[in-house]
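The complex appears here without one of its protein chains, the remainder shown in place.
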Amino acid sequence: MYEEKQSGMTFIVKTITNLMIGFMLVFGAYVVLYGHITPGGGFPGGVMIALAYILVTLAYGRKVVESMVSGVTGSIADDVGALVILILGFIGLIIGGTFLFNFLPKGTPFSLFSAGYIIIYNLAIMLKVGMSLYIVFLALAILQRVVTTREENKGDKK
Amino acid sequence: MTLYFLNFVLLIIGLYALVVKRHIVKKILGVAIMEYAVNLFLILLGFRKSGIAPILTEDMDLRTFIHTAVDPLPQALVLTSIVIGLGTLALMVAMAIRLYERYGTFDMDEIKRLRG
Partner (left out) sequence: MDVIFLLHLLLTFMIIGAFITVEIKNMLSAVISIGAVGFALSMTFLFLGAPDIAITQVIVEILSLILLIRATVNVDNVAIEEKGESVFHNRTALIFVGIILVFAWIAFKSLPPFGEPLMRVSNYYLSNGLTLVGATNFVTSVILDFRAYDTFGEAMVLFVSISGAFAILRRWKREQHKDFLRIDREH
């Protein structure tokens, strides 16, 4: 028996996914990191990163993408993002007297490491938003398999 | 002024879909249309005629920039609002799928009749 079960979509879709996913991840990282100079920031960048992984889920099936970033890893990354914001807030409280005080040096405008902790804050927002949307999509994709299983069971019992 | 009014008509279309239609996914689409209308209203409040985006580039003088820039505060409010609208849409779609599995139909009137 030489046939193996094809999961996911057709060969064309898989080839295009292979080509596109690198660009999507790099562009998402660019939008997040340069969020204080060009339009963008943590929120659109996080959604772009989630979309890259969702593309792999749609094209290859759930098992392949879980070997890349599993549901547990996504959940932990999500929590790390939220904790980084809390830690930044408390360090700001200790140094400056107000919660979320901007304590890193301002730097020169138009360079990457300017504007205090905004770049760290953007990365934390990217982890939070991107991983949240990714794991919700994984949960909805799992549900599809359960739906078809339940309908087949009903057919067998009748 | 007519732009505010057209935007309000968009909100009313969304509200009509939420209240009158029976299919759950139509109600979710109504909520999505209402979110578009609300975000657009906030951005319309901050528009300045022949204004530029509030992003400074290297060849711009700061003084003229302050007098021709569009208001950045409503944009800050709307940016997070759009992403949170996506989160609540995911929650609503999860609820709709769950209701379908439980009752076998998307029609709200049928679901209100069948209990348990």
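Order of writing sets the labels: A and B. Residues in every chain begin at 1.
Note that in this section contacts are C-beta pairs under 8 Å (C-beta built on N, C-alpha and C of every residue); 3 or more make two chains touch, one makes a residue touch a chain.
Predicted model only: the values in this text are computed from it and were never measured.
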| item | value |
| --- | --- |
| Residues in subunit B touching the chain absent from view | 1-10, 12-14, 16-17, 19-23, 25-26, 28-30, 32-33, 36, 39-40, 43-57, 62, 65-66, 69-73, 75-76, 78-80, 82-91, 93-98, 100, 105-107 |
| Subunit A, residues in touch with the chain not shown (by the definition above) | 31, 35-41, 43-44, 47-48, 50-51, 54, 58, 78, 81-82, 85, 89, 99-100, 102, 106-110, 114-116, 118, 121-122, 125, 128-129, 132-133, 135-137, 139-140, 142-144, 146-147, 149-150, 153 |
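Simple rule for what comes next: only the chains that are shown with their structure count from here on.
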| item | value |
| --- | --- |
| Subunit B partner contacts - residues on subunit A that touch it in the complex | 38-39, 41, 43, 46-47, 109-110, 129, 132-133, 136, 139-140, 143, 147, 150 |
| Subunit B to subunit A touching residues, read off their complex | 53, 55-56, 58, 79-80, 82-83, 86-87, 90, 93-94, 97, 101 |
